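Presenting chain A:
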Amino acid sequence: MSSENRDLITYEEDELLTMSDAPQYFFFKSGGDIYAIDAESVSEMVEYQSFTKVPMMPPYVKGVSNIRGEIVTVIDLLIRFGLGETKIGKKTSMVIVDKIALIIDEVHEVNTIASEDIKVSLDFGFKIDQRFIKNMARYNDEYIAILNSAEILNLKEISIVQERA
Partner candidate 1 sequence: MEEEVEIFLEDCEDQLGLMEGALVSIQDSGVDADSIGTIFRAMHTIKGSAGMFGYDNIVKFAHAGENLLDAAREGLIEVNEEMVDLFLQCKDYLEHLIEVEIREEEMESSQKSLGENLVKALISYMPGEKPLEKSEDLGQIKEPSMSEEEILRWHISIRFHKDFFTTGMSIHSIFNFLNKIGKVIINQPILYHIPLLEALNPLHPYIGFEILFEADLPYEEIEEVFEFIIDDVDLMIFEHTDEESLSQLIASRKEDLLSQTLLDAQFYTEIETVDVSEEKTEEIKKSLPEVNKPEELEILENEKTESKTVTKSTGAPKVSSSLRVDATKIDLLINYMSEIVIANSKIITLSEELDNSELDEASSRMRELLEVVREGIMDIRMVQVGDSFAKFRRIVNDTAKKIGKNVEFIITGGETELDKTVVERISDPLVHMLRNSIDHGIEEPSDRIKAGKSSKGRVDLRAYTDSGTIVIEIEDDGKGLDKNRILAKAIENGLISSTATLSDAEIYKLIFEAGLSTAEKVSDISGRGVGMDVVRRNIEDLRGSIDITSALGKGSKITIRLPLTLASIDGFLVQVGHTKYIIPLESIQECIELTQEELEGMKGNEFINLRGDMLPLMDVRVVLNEEKSESARKNIVIVRFGEKIVGLLVDELLGEHQTVIKPLGDAFVNVTGISGGSILGSGEVALIFDIARLIEYKI
Partner candidate 2 sequence: MITEQIKEISIYEAEKLQSMFLKEMQSGETFILDMRLVEKIDMVGIQLLLSLSKSLEEKEQRIEFINVSDAMLHEIKISHCDVALGLG
């Protein structure tokens, strides 16, 4: 992993830590919606870059990419949610969690969420699968999902190879 990027994140974390001790969240857009993910699980964010397709994998596993000398798995988050494919644009980015790069629309910010704004995920129909959501949170006057990265990146599930055409 690159030290530059590590530094960048550490710097941001440090800056925010002085503001509050509350856990940090990483906010980003995917498919036009805002999501949050536990900032501690994010090791870095990089610009979108091309990848090598790996055969036999589920459609959301796009392939592998070289992030500063390491091979990381590339997953399109939107396909994983079953909401179509991420449109590649100028702001398209990759968030790296557990050596897996998630393709997202754009990076938003790193911030805290006041504990009173966090609600246990409810059983009603949010557009993404309930199991991908850890909690709901109020953010800028709208409800957003705090993602359950362990479930999204469930290796047992994503490593199932597909039938050949």
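Selection criteria: all candidates are chains of the complex that A comes from, given by their letters.
Keep this in mind: a residue touches a chain if its C-beta (ideal position, glycine included) is under 8 Å from a C-beta of that chain, and two chains touch if they have at least 3 such contacts; residues count from 1.
Predicted model, so just to flag it, every value in this text is computed and none were measured.
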Identity of the candidate that touches chain A (this complex; choices 1 or 2): 1
Candidate 1 contact footprint on chain A (complex, rising order): 50-57, 61, 63-66, 69-73, 99-100, 155, 158-161, 164-165
